[in-house]
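Can you keep this structure in mind? I'll have questions shortly.
All protein chains of the complex are present and in place, except for one that has been dropped.
Showing chain A:
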Amino acid sequence: MAVFLQSLISGILIGGVYALIGIGLTLIFGVMRVVNFAHGDIMMVGMYLTYLLFTILGIDPFVSVLISFPLMFLFGGFLQKTFINRVLSAVAQNQILLTIGLGLVMSNTVMLIFTSDYKILTTSYSSSTIQVGGGVSISTPLLISFLITAAITAALGWFLLKTDTGQAIRATSQDRDAAQLMGINVKRMSIIAFGLGSALAGTAGALISPTYYIFPQVGGVFTLKAFVITVLGGMGSVVGATLGGVLIGITESMSAVYISSGWKDVVVFVLFLLVLLFKPSGLMGKSRT
């Protein structure tokens, strides 16, 4: 029972961070219909930003979110304005090539600056835990990052539902042409959406850095994860991405315990295929005709 609870808890907590990565990707896709293959690399940039803030200025990784969120927003907005906007009406292959290229430039630039050495952030709480009883423990940094994720997701939900800009973003994602006819500046909405997506990816990077390691190629792993989460939840659905992230976290964790750690990726992908088979638009997705 302790093993079950332990793996359920860590699955949910790590799933929260996965969700944050997925939400960023789904937001970008929803508004622009561009699949962002550089998403994991944007997250990696966020990790290095956190690392710099921690080692040079001594800012705690969780506090540094306050700085990295706006910086990553500007970075994403810049990417959108200078690169992505140009290919919005291009064929899908070109968009894919562009984002893959951007990702390569990011990871190799970082490698030139920081070398390919693994960087490990060691904070006073990096391996501390809260004992829940019954032999079950919760990782403190993971719990904090889960709470921050939850707060950010709630704030994002409020922003998208209640504010004018949020509604304009949603309108753009529902129908770009109609939104433009209604007087919404879709180009600006795209920049905001890409900025938000990047900021969320960067934040996920910041949140995971006290418990994970940082190296220039780390993005690849998470790009793949973000895709599975987004497609599983339904492309473009924020709720779906949240659900998908937590679901994948739990599946990974449970299959590591009850099947084998070596097989957990297989289980995740089988689950993914099953969802695609029976609900091709994803869990929360609506099929678009």
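Throughout what follows, contacts are C-beta pairs under 8 Å (C-beta built on N, C-alpha and C of every residue); 3 or more make two chains touch, one makes a residue touch a chain; residues count from 1.
Rule of thumb we're sticking to: contacts and distances are computed from a predicted model.
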item: "Protein translocase subunit SecD", "Branched-chain amino acid ABC transporter substrate-binding protein", "NADH-quinone oxidoreductase subunit G" or "BolA family transcriptional regulator" - which is the UniProt name of the missing chain; value: "Branched-chain amino acid ABC transporter substrate-binding protein"
item: Sole contact to the chain not displayed, among A:52, A:111 or A:271; value: A:111
item: Options A:20, A:84, A:171 or A:256, residue touching the unrepresented chain; value: A:256
item: Hidden partner interface residues of chain A, rising order; value: 2-3, 6-7, 10-11, 14, 17, 111, 115-118, 120, 122, 126-129, 135, 137, 139, 208, 211-213, 215, 217, 221, 249, 252-254, 256-257, 260-262, 264-265
